[in-house]
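Yeah, one chain of the complex is gone here, protein chain that is, but the others are all in their spots.
So, subunit A:
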Amino acid sequence: MSSDLSSSTSGDDPADPNHDSAPKTLEDQFASVALNVPENDAPASQESLNGVANGSLTDNNHRTEIESNERQGTAGGAEERIESNLEVEEVRESVERSVVWTRTISELEVEGPSSPSSSGYAGERGSTSASSGGSGIDGMGEDEIQEVRNDGSIDGVSDSPASWVPGKRHLDEDDASISWRKRKKHFFILSNSGKPIYSRYGDEHKLAGFSATLQAIISFVENGGDRVKLVRAGKHQVVFLVKGPIYLVCISCTEEPYESLRGQLELIYGQMILILTKSVNRCFEKNPKFDMTPLLGGTDVVFSSLIHSFSWDPATFLHAYTCLPLAYATRQAAGAILQDVADSGVLFAILMCKHKVVSLVGAQKASLHPDDMLLLANFVMSSESFRQATLTMLSLMSCFDDNFTSTSESFSPICLPRYNPMAFLYAYVHYFDVDTYLMLLTTSSDAFYHLKDCRIRIEMVLLKSNVLSEVQRSMLDGGMHVEDLPMDPSPRSGYLSPHLGQPRDSPERFRESYVGIGGPAGLWHFIYRSIFLDQYVSSELSPPINGPRQQKRLYRAYQKLYASMHDRGIGPHKTQFRRDENYVLLCWVTPDFELYAAFDPLADKALAIKTCNRVSQWVKDVENEIFLLGASPFSW
């Protein structure tokens, strides 16, 4: 989907003064748009994109207006007519979707069946013979994840839907089941001999024939000296990723961009490497018959939890990690003791609360990729054994010795695919409480007792400096709430941004005359990604973005935005403004940060732009608390 129509973006103009390290305010970039567009209904002359940045924005908006007006039926006033680029893209997509077996990305013309059913996925075969054991009902209109609606949940307490139950479901299904065919998003891992390794839904062995078909398709194209990357069949995209002897396939009708789906396959592959290392390739070299499933036995939950995170964790597409908001001094105290430990031969020391980093330290020259952190945290959090060790040991120990407070620990070989895909590291994992855990990584397989000593030292310091209780407090308070966005955060005005963790209804807290839910100017949510730090901060979920469904929909919209902003084919963009029936989305990319913001679909454009400037200023004002600053060398 290298859409040249996602063009409400300014071209990257080398002469652009905004290129400076300190970007101009977003108002400046949009200024002329806001002024010119509404007055000008006629198609403007198609000026070249490499004109003045502002000028090209204007032109694009004109063109968009014309194309999208035909689809604009009811909603919206004058502004609505102007900015509706998303709809244009949707038109284009629906055209693409109707083309069956269009070309792959590699421009390959697959000489093959001419109907979608021949792809073997939505085939006619199953429609007659399929019996799904009564599971057809829950296949209807259900999303790929069993999400119990949890709209009434308290916002801000947890990013991840608490209702999600880990583990594999629908084991009774196979490719003949209607319910299986109706699932919106499938993931498969298979070997290059076509033997199934993992399937998100259904029993791998029952899907052996389907798995063979996937290998046959990949091999058939490879025989022609080409590679299949993507097949479109009706609403479905089939995305292929070949990693040596391991094949990964995603079949999805979620309309996520190809780049996003491929990124998800990469993460699934990384998760597999984290468990086994890449040396598993040698097993296939020695014996092509090799069956990998026993090696991955019991890790279903790790994969299903990762796949689930694709719909709620922005880290999966931002390639950045997020921190638990904490007072600067508190994080410093945690960092100091971790650094102390790292100097004694620990490769990485990571203190986390759920998927958020409290503090993180690496040995000299060792750098940890955000994707590795994501996969490691997912592995630890999804494996019951790490957690259960805590509980059983705790209860056991308390029986025998009252002085034993928390003594549980696990030691497990893991591989960090971005750090070194060939080698195992050893992870000492200890849960301080149900959410907060420490991971100490080392290269030495016999470092258990040393790491245990390190942990005891760390624990003492953390308790003494109240880090753990602060972590608990932060979990309850949450981070940035859009409702708290200060009105004019510029330092010139002498106004101080409210610090996080202060009582939320302090008089400082400002509410504009804006009527309705969300923050000022209809701001519903934002994500700010610091490019230099490889960290992001996401505002807490609050109405109307509350509950897993709205969250997933919003993150999918961000993901689409992210993909279009990072599409190499159309070059780096600075700004993008989209309006559709769900949101106004604004994306702003500078050399320092990327800001993704969602507003009420009726939000005023000029106000939205202004609000984005305020958000970025707000983030800068509180960066001491929301980011991990001055961490060990993080260069990769």
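One rule holds for everything that comes next: a contact is a pair of C-beta atoms (placed from the backbone, for glycine too) under 8 Å apart; a residue touches a chain by one contact, two chains touch by 3 or more; residues count from 1.
Note that in this section contacts and distances are computed from a predicted model.
Missing chain, UniProt protein name: "Ras-related protein Rab7", from among "Ras-related protein Rab7", "Cytoplasmic tRNA 2-thiolation protein 2", "Piso0_000418 protein" or "Mitochondrial distribution and morphology protein 10".
Among A:Asn192, A:Thr443 or A:Gln472, the one in contact with the hidden chain is A:Asn192. Per the touch definition above, the residue from A:Lys206, A:His308 or A:Lys574 contacting the chain not shown is A:Lys206. Of the listed positions A:Glu222, A:Glu384, A:Asp453 or A:Glu581, the one in contact with the omitted chain in the full complex is A:Glu222.
Counting over the whole complex, subunit A has residues 112-113, 118, 120, 123, 125, 171, 174, 191-198, 203-213, 215-217, 219-220, 222-223, 287-291, 293-294, 296-300 touching the chain that is not drawn.
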